[in-house]
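Just one protein chain is left out here, and the rest sit where they should.
Moving on to subunit A:
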Amino acid sequence: MMSKPIERRQFLGASLATGAVATAAGLGLIKPQLAFADNVAGWPEKAFDAKLLKEAMSDSVGKTDIPVSSKVKLTAPTIAENGGAVPVTIEVDSPMTADDYIATVYLFVDHNPTPLASQFTFTPAAGKAYIQQRIKMAKTDNVRVVAKTNKGVLMASAPREVKVTIGGCGG
């Protein structure tokens, strides 16, 4: 637990943000001890910082070779004119009972600068492992989903290709 904030300090120390943070701290705008506490507690920084799909998968899911199951459904447009807002719908066919439910769902975009896009932790109260949101895609690429049951069983969606006309990295 103690290593996380230190990693963050080292990361910031090497980044362009340092100047601004140091200036703001110097001016007394922010308390020095809070200057680096910019990540929300519990946010999985390592997995979100990973630059390659394999790294992002092993840092989040814990495995990279996950069997595809038709139970994991991922809906996305075939062609997205605006890579800045690609609608995706995730739905996992599974019971959502106290002893058998989908616990976590991971959403990846293979070649985005950081492939892990989102991570969803469900409880059986949801009734259905279902999510709809919009994501950014840098270019034509595959989107994929991995679902993990409360017993640790992993299953993946088939990768779904979205052709992107205008990349979403401008926003």
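Keep in mind that, in the parts below, contacts are C-beta pairs under 8 Å (C-beta built on N, C-alpha and C of every residue); 3 or more make two chains touch, one makes a residue touch a chain; residues count from 1.
Definition applied: contacts and distances are computed from a predicted model.
Peer 1: What is the missing chain called in its UniProt entry, if the choices are "ATP-binding cassette domain-containing protein", "Branched-chain amino acid ABC transporter permease", "ABC-type glutathione transport system ATPase component" or "Thiosulfate oxidation carrier complex protein SoxZ"?
Peer 2: Per the UniProt record, the undisplayed chain of the complex is "Thiosulfate oxidation carrier complex protein SoxZ".
Peer 1: Which subunit A residues touch the hidden chain?
Peer 2: 16-17, 20, 38-40, 42-44, 48, 84-86, 96, 109, 112-114, 116-123, 125-128, 130-137, 168-171
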